[in-house]
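Missing here: one protein chain of the complex. Every other protein chain is in place.
Naming follows writing order (A, B and C), and every chain is counted from residue 1.
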Amino acid sequence: MQRQTSLGRVVRVGLLTMVGLFFLFPIFWVFLMSFQTNQEILRIPPSLFFEPTLHNYQVLFSGRLETQTGTLEVRFMQNLMNSVILATSSVALSLVLGIPAAYAFARFKFRLGEDIAFTLLSFRFAPPLLVLLPLAIYFQQLGLINTYTGLIWVYQLITLPLILWIVRGYFEDISEDIEHAYRIDGNGWFKTFWKIAIPLAKPGIAAATLLSFIFAWNNFVFALILASADKQPVTVGALAFVTASGIQYGQIAASIVLSVTPTLALALYAQRYLVEGLSLGAVKG
Amino acid sequence: MTRKIHDLADAVVRRQLGRRDFIRRAGQMGIGAGAALYALNHAQSIAMAQNFDWQSHSGTSIKLLLNQHPYADAMIANLETFKAMTGIDVTYDVFPEDVYFDKVTAELSSGSTEYDVFMTGAYQTWQYGPAGWLVDLNEFIQDSAHTGPEYDWEDILPSLRASTAWSGVPGEALGGDGAKQWAIPWGFELNSIAYNRRVFDEHGLEPPTDMAELMETAAKITRDVDGMYGIGVRGSRSWATIHPGFLSGYSNFGERDFTMENGQLMAAMNTEGSKAFHRDWVQMIKESGPRDWSTYTWYQVGTDLGAGASGMIYDADILGYFMNGEGNAEAGNLAYAAFAPNPEAEAPTPNVWIWSLGMSNFSQRKDAGWLFMQWASSTDHALFGAREMDFVNPVRQSVWDDEAFQNRIAESYPGYLEQYQASAPGSRIYFTPQPLFFNLTTEWASSMQQMVGDQIPVDEGLDQLAESVNRQLRQAGL
Amino acid sequence: MATEAMTGAATNGAKRPLMRKVLPYLLSLPALLVCIGILIPFGTAAWYSMQRYNLAFPMTRGFIWFDNYIMLFQDPSFWHTVRVSLLYTFFTVGVQLLLGLGIALLLQRRTLFNNIMSILLLLPLMIAPAIASLMWRLMTNPNFGVLSYIVGLFGFTDFRWASAPSTALFTVVMIDTWVYTPFMMVLLLAGLRALPRQPFEAAELDGVPQSFVFFRITLPMLTPYIITAALFRMLESIQQFDIIYAMTQGGPGNTLMVFQVTAYLERYQYTNVGRSAAILMVLWVITFILSNIFIKQWLRLREKARGVA
Partner (left out) sequence: MTYLSLTAVSKRFKDDVVLDKASLAIDRGETVVVFGPSGCGKTVLLRLIAGINEPDEGRIHIAGNEVTFLEPEQRNIGMAFQNFALYPHMTAFDNIASPLKARGMKGTEIARRVEEVGELLKIGHVLHHLPKALSNGQKQRTSLGRALAANPRLLLLDDPLRNVDAKLRYEMRIELPRVLKAFQTTVIYVTQDYKEAMALGDRVAVLMGGGFKQIDHPSEIYKDPDSLDVARLFGDPTVNVVDGRIADGAVELLGLRFPLPGHLDPGPCRVALRPESIEVTLDETAAGSMPVDVGDEGRHGLAVELDAVTPLNVRAVMLLKTADGKELLATCSEDEATRLPRGHKNVTAHIRAADLLFFDQAGARLRPRPN
């Protein structure tokens, strides 16, 4: 679109380099740290040169951290598994609940429709702590405390509004006539939804899935308050490297690297949908 | 051979033989560690069961909520012994310290029946007790149906027993009349100086003996030693900033947090003596404390000492103990000194932090839970932890007197024992017990941050603090 | 599934099938029901906010109408909290909007490099702020911190980041920006790429200056995206907890005592449930009002866009 002059090119490359440095240097540094011992990390001044070690990763995978104060049991892999379970199930449930609702809001004008949509979005307004106060007590009574089910339910606060909002926008961008044509061909409503609306909304669904997955993955406080140690995600688990004999920065770095991997894989997989999928129904081209 | 191993195990039970030696000798006899431990457990069970029915809740299952801490590690390492002895199954959840107390509060305040026994600090019981979340353990300790004759409650250091008992009346002394035993002391830390002897030797420094020397030495280190600052103390916006070195030194000058006036608690942070101490403290941090002091919790304080970024710390003694181990750049270079900042004081007055065991009032297996607490705070387990794990500082006099323990400490941590012995007599909780503890000490820390950050002069800041504290006390009806 | 029921119900063409009226409700109800469950605790919390309710003082619990609120409104530290929260929100959303827009413009063309870059730039978002903050604390440590070292090379040898009152807000806003700008960027990039091409081609043919194109064509057409992105960021920013709590716990002093940090301390450390609930209710009201404004704007713009199309 823009014509590229050579000066413009230089400016562009310069700006992109600065952006890349700001956003990626800390990650690069953490990546390096994950191959260093704590002693190398805690050098004055910090240095780029070190003897790489896989020790930090070994600790995470083996689940045993030898410190001078004894052997610590590291439940990182279990935490990672919990994160996967919680984020995946929450997003899956949000998709099952959110896509039909998003479709309803996008396609049908019905009484209270906008109000329901707004209510659902407004769950995003509720400060999580506000809900957590009494929720713990209700969960206790309902037997949902310390269960994946309970957590997945609460995670809907994070994932559902986002999915609803993005997917609704995307549905609105799809020509209704395409669905009408399919029904006139002789297909029922549900088949049309399944074979036409959903496949066409795939980019939107993919983008919403990725973003809500990230936000679910990063949640910290819900599991901490509502679940026992065996259900904690990596966000809580990584704090276990703050030990009596010091913070194990190397292992924290390694756990960051490991915990980013699934999300990054998902992002790369959904790469081509990510940007196209967020058109939000705001502009009709 | 079976005969032999049992004799050997009995020797352990009679405390004639250390556990480690037992395993070694069992190994020489060709017996695997697993089988040997089993024999040992068996022997211990028989020994303890002779005087007390440890099996009374066999088949029950209890759950513990633990902070990630060497004490918990030591207990977990020995847990099979308890299981074998009682037939009680024990599961546990370990949470990192950063979030541990929030988790405990969340569990208790929702009335959760999940956990029966949990680790707690003494300060926390000032909230948990009045809230009705804790069981008064006197009813168990004093009842021979629940507590075996070997338990020896009196063996636990008196100041610690007192510090974990409170009547619930704000301002009333800990351990006084009508006090409820909200928790059992388990392990504790007192505050003294740990320093980098290598650096001190290189620069001809001596450990300070009063506040002026402390400030001077710290300033000298900051000035003379490249890449090192003088004194590590905590500074985060939290009660934890107040209770270690700061309150220990503060109390050494006879200053108090509150006074009782006409039956009402009144803030005492704005006396002239308090203002003078605060001025020194703030100046010391500005001159020779960590530059990002206001984010410092115990682990930054410790990390800096271990990594050679700070010359000394005035904090929990076991922090210096842990930092002297391998994995730290300055391992083996650390030394310890008891510290009384007031030149006129006779002895140090370290405020203490007590890791304790509490029982949830919502527990549905309280009797079994008590069996566990009894075992976990028993002399047997304490000896095991002190000799072979990092279960220091022990709360029992008999353990401090144990030669194996003394030798071990003297060997690997020279000076530590002396530091302890000099500090111990004056050590207790110097806070006035009241349920707004966290609220008001956090505000205290926040106020100090403002002083260090030059947002407010020390005197004015303390006057404001006292005013705000008094207002909150009145609002809460205290 | 539902199809069978529907076709069955509608074989008589003379009757208006009930299913058609009911379907949208059927579709949106499950989502609503799942969320309603959350509404109940919300109501309870509102109820708590009208009680004197400190867990450590079980005897004094009682209903006090709006006294908690009145006490808050009379407390200067509460107004400080409001101010800091709004400032934080303003700075984070503002900076991230500008930065996100700038990056989106840089990456606007659909090249492989730009696509890969946009994914890589998402990386900060993938690290949980709670853990990322641990790393930021290390990196801004004056002794071992690589960032302290780097700014030291530029002459800022005594830069104290989050630990000094004067730079604390800057530091947490910077970290928030590092974490969440990618979110802004990806939404705006999506918007930019979805814009119709004709106006731009026409403008280029006419030789209209680029600044004019940007302010008169790009920006107005991008507004719905900007509103959506700003809305989601605003919601999170005003409720910020993880980064600030992990970096400074609200300090130094009271510098960063935003809503959720204050409420968290009140609830989990001071056990003052009533006051904590009242603080959060005020936060909720502010969030609700702000979101309403955003959403009204968004709906209006959308209607306009649809009307034209």
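In this text, contacts are C-beta pairs under 8 Å (C-beta built on N, C-alpha and C of every residue); 3 or more make two chains touch, one makes a residue touch a chain.
Note that the structure is predicted; figures quoted are calculated from it, not measured.
Judged over the whole assembly, touch between the missing chain and the shown ones holds for A, C.
Here the missing chain is touched by one residue of A:Phe171, A:Trp189, A:Tyr249 or A:Tyr273, and it is A:Trp189. Residue-level contact of chain A with the missing chain is found at 175, 177-178, 180-189, 196, 199-200.
Within the entire complex, the positions of chain C that touch the omitted partner chain are 6-7, 10-17, 20.
Here, only the chains that are shown with their structure count from here on.
Here the chain pair with the top count of touching C-beta pairs is A-C.
Averaged Cα coordinates give chain A a centre that lies 39 Å from the centre of chain B.
Chain geometry summary: the mean Cα position of chain A and that of chain C are 15 Å apart. In chain B, the residues touching two or more other chains are 102, 106, 109, 227, 307, 309.
The residues of chain A that reach two or more other chains are 42, 44-45, 239, 242, 247, listed in rising order. The part of chain C that touches chain B in the complex is made up of residues 54-58, 60, 71, 137, 140-144, 158, 160-165, 247-254, 265, 268-273. Chain B contributes residues 101-102, 105-106, 109, 126-127, 130-132, 227, 235-239, 290-295, 300, 304, 307, 309, 435-436, 438-439, 442, 445-447, 449-450, 452-455, 475-477 to its touches with chain C in the complex. Residues of chain A touching chain C in their complex: 1-3, 12, 15-16, 19-20, 22-24, 26-27, 29-30, 41-46, 93, 97-98, 100-101, 103-105, 107-108, 110, 113-114, 116-135, 138, 153-154, 156-157, 160, 162, 164-165, 169, 188-191, 207, 211, 214, 217-221, 234-235, 238-239, 242, 247, 249, 252-253, 255-256, 259-260, 263-264, 267-268, 271-272, 274-285.
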